[in-house]
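Just one protein chain is left out here, and the rest sit where they should.
Chain IDs A, B and C follow the sequence of writing; residue 1 opens each chain.
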Amino acid sequence: MLMKKPNKKQLVEFYKMMVRIRKVEQKLMDVFSAGEILGFLHVSIGQEAAPVGVCAHLKDADYISTTHRGHGWAVAKGIDLNPAMAELFGKKEGFCLGRAGSMHLADTAIGIMGANGIVGGGIPIATGAAFAARYKKTDQVAIATFGEGATSEGAFHEALNFAAIKKLPIVYVCENNAWAEFSPRSIHLPIESVTARALAYNIEAVSVSNNVLEIFDAAGEAIQKARNGGGPTLLEVKSERWYGHYVGDAQQYRGKESVAEAMGKDCILDFEKELIKDKILKKQDIENVQSLVDAEVEDAVSFARECSYPQESEMLDGLYV
Amino acid sequence: MLMKKPNKKQLVEFYKMMVRIRKVEQKLMDVFSAGEILGFLHVSIGQEAAPVGVCAHLKDADYISTTHRGHGWAVAKGIDLNPAMAELFGKKEGFCLGRAGSMHLADTAIGIMGANGIVGGGIPIATGAAFAARYKKTDQVAIATFGEGATSEGAFHEALNFAAIKKLPIVYVCENNAWAEFSPRSIHLPIESVTARALAYNIEAVSVSNNVLEIFDAAGEAIQKARNGGGPTLLEVKSERWYGHYVGDAQQYRGKESVAEAMGKDCILDFEKELIKDKILKKQDIENVQSLVDAEVEDAVSFARECSYPQESEMLDGLYV
Amino acid sequence: MKESRYIFAIKEAMEEEMEKDENVFLIGEDVGLAGGSFGASRGLYDKFGPERVVDTPISELGFTSIAAGAACCGLRPIVEIMFMDFVTCAMDSIVNQIAKMRYMFGNQNTVPIVIRMPEGGGLNAGPQHSQCLEAWFAHVPGLKVVMPATPYDVKGLLKAAIRDDNPVIFIENKTLHAMKGQAAEAEEDVVLPLGRADIKREGKDVTVVTASRLVHESLKAAEILANEGIELEVIDLQTIQPWDRETVYSSIGKTHRLVVAHEAVKQFGFGAEIAASVAEELLDELDAPIMRVGAPFGPASYSLEKFYVPGAEDVVSAVKRTLERSF
Partner (left out) sequence: MKESRYIFAIKEAMEEEMEKDENVFLIGEDVGLAGGSFGASRGLYDKFGPERVVDTPISELGFTSIAAGAACCGLRPIVEIMFMDFVTCAMDSIVNQIAKMRYMFGNQNTVPIVIRMPEGGGLNAGPQHSQCLEAWFAHVPGLKVVMPATPYDVKGLLKAAIRDDNPVIFIENKTLHAMKGQAAEAEEDVVLPLGRADIKREGKDVTVVTASRLVHESLKAAEILANEGIELEVIDLQTIQPWDRETVYSSIGKTHRLVVAHEAVKQFGFGAEIAASVAEELLDELDAPIMRVGAPFGPASYSLEKFYVPGAEDVVSAVKRTLERSF
């Protein structure tokens, strides 16, 4: 099945989206370090290509489940930055009333089912969304995102097995960033590529590099197959984790070279170069995108700062319907 | 690696062991139906080849974890029939003080770690035994036995992944008898053979038919590899479940032809024919084996009947050390 | 009223709700083709087909979370966990996901899911097939926990649970499955409220708070004690989270004596919460120590089950202790 190549407008949109993710997270690192936000903050800097390449094929009605490292996916799925930022600040105007913060960010109105603090926890949940889509005979698809570390959890196994047997409309997107917390890939995987896991379920698998267009193509095929009743696919994206597991983790367990090597691979810069080479963007356009996104992010942070914290009296509101 | 072929004495021993398993379970069906034993009783009639072919390579010090359908494995590993039968009768002289019955039969002195009532539950436990063997630098191996239904549990996945990464001395023996309770294989497996599951962990897998010599060969290689530090193997045995999931299950969910087909494949009769053809056994020898085993089983049942039930006052004895 | 078996009442409740609402579906091991390990869904597969009566691989964690995901997307799953003991495999799904999905996402969605499971002894099936673990779930905010005692109740409560927009842990008892009793006529559509206790027998001397199988044992105890002139008030909680304080407290206001009885191990069981609440909020009403009835602190065993599970005689002796030791 041949996918349509993205047009110029789309390419620019991809670029802008990747920059948006990057800048949101850079800003988050700042405000976290300044103590304005609390809890755990896991950034996905270096991994922006995957959410953008995948979500470009999704409609609002499609579902995604994300992880602790899920900002990029929420942004790419189209989350409104202001209430999203308010949530990250723990404010009541946030999507989740300030209860979720970074680790559980959700906007179910546009199919963002919720980030999960349990490794692997979201994989069967997205599978359930795919089940619901099939049950209701819609053309919705679901995307489960997770890291390579998560593929060792029983939840991964049980979900993929079920999806394969039922041929559910879902794409499992594994962002293989070579690290799970403080442990290298070799602790988790006895295989070269996560795609080998798919053989256990007789589902198709494909591995792509951290290139947004490659991801876009592979995801496009998988999503189209899912929509057409062709069942699940496992899509591995080999990406890079630039920073620590969470903000504040100095990566002492990881050699300096490994960090430098990861940072040497910048999916945004690579794409920028391609776009310039192909004359799709000019230096000036790039500056425009950057300042536009900077402004968006600043706006969101200002919005979030002006919001208020939930009151103690609201703590249990709506716990039961 | 070329395995030694079994000699004549061994062949006769295999036959006798298979008959022993069969007769023990036939007797159990009788006494269960007569109400002499209670709870759940899952027989493995039709599947006698696997435990015999595998356990022929094991020493007392080697470990096995078994399932709800585990009598055959306990017998093949060398369990003393009298206290085993007492246990099945729930008597205090049983290996487990009558607390275990069929579903949890154990004799840890000869490495029978205990049958498990949780599907998949024993797989990581046997993996832990293999870990211990490696830790202590012994040449022990561990065998985890389970059905094809169990391969859908997260416990299976997590255990095999760990064993593969650590190259533990273990053989995973899946008795694929086409049924898990009342559900056919297709409910559980999106793959033709359970061996495909092994690809997810980069471990070797081999599938054999319900023939004791084939099983003996394949198990021999896998066990030798494990003892030599070569890591785990997944061994699938395609066997047949003649009777219901438990005694009392009339298999109404299963077509009569399917039952007849299964019963048409008798791993004991097939082996008997081979032995006769190869002039290893004569008709008379066979009759001798049968009556010898009959006597053993009768003895065990008489022993069990004479034993006594535990007292209420002993109920919590030894709960804590 | 007609007579029905408890297990059949479960089937009827599911069937009627599935007829009424096409978003209701059943999922679990052997629930479809085979009609359920205990026969709860017999006939439903033929009637509603494999899309709505969904057989799964043996994967409690997976299919419970799959159902949860479906519940977030507009469906109303009924999950069957074959034995309550196996819910240990699905705890992450229930506790970290299902119980919290509504709250932690700021009330964006509801999670209308019912998770059915039979608990308790009765089959001599040993330590991994006889547990009563309801206290765990009652300790987890976001869940409701229901434990019906009769065919009539199980149908009305299951229908209510299916219509409830909150996640409900719905606990059956294996020995009750075969029990016959009065049941609502099909056309009646009886839906019983969650969170409300039912006074199964009125009495003035001692209040017995209980649920599930122990309701029947307590009623037997009441018969026995009635011969001695002691009148028990037997309160069937029906729902243990949230539990009906009002009914319990007003009964204690009358009897001034309390026994709490359940099949689960006594220590740290749901009886502890009832007793502790009374000791906190109603201590001055008590004329005697609060006695609890539960299984002894050990695993069930294959051959000692009959000594292990608590019965009417345990309730009788607890009641007598509240009468002896009054102060």
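The rule is simple: a residue touches a chain if its C-beta (ideal position, glycine included) is under 8 Å from a C-beta of that chain, and two chains touch if they have at least 3 such contacts.
Keep in mind it's a predicted model, so treat the numbers as computed, not measured.
Of the chains displayed, those contacted by the omitted chain across the entire assembly are A, B, C. Which of C:Gly35, C:Pro57 or C:Pro127 touches the hidden chain is settled by the complete complex: it is C:Pro127. Of the options A:Pro6, A:Gly70, A:Pro83 or A:Gly117, the residue whose C-beta touches the omitted chain is A:Gly117.
Among B:Tyr15, B:Trp73 or B:Phe162, the one in contact with the hidden chain is B:Phe162. The set of chain C residues touching the chain not shown comprises 61, 85-86, 88-89, 91-92, 95-96, 99-100, 103-104, 126-128, 131, 133, 135-136, 138-142, 241, 264-265, 267-276, 278-281, 283-284, 286, 288-292, 297-299, 301, 327. Residues of chain B that touch the chain left out of view are 63, 65, 87, 94-100, 104, 106-109, 113-114, 116-118, 121, 124-133, 135-136, 142, 154-155, 157-159, 161-162, 165, 317-321. For chain A, the list of residues touching the undisplayed chain reads 38-40, 90-91, 98-101, 103-104, 116-121, 149-150, 152-154, 180-183, 187-189, 253, 309-310, 312, 315-316, 319.
By our rule, only the chains that are shown with their structure count from here on.
Distance from the chain A centre to the chain B centre is 46 Å, each centre being the mean of its Cα atoms. Multi-chain contact residues, meaning those touching two or more other chains, occur in chain C at positions 56-57, 59, 61-62.
With touch defined as above, residues shared between interfaces to two or more other chains in chain B number as follows: 152-154, 187-189.
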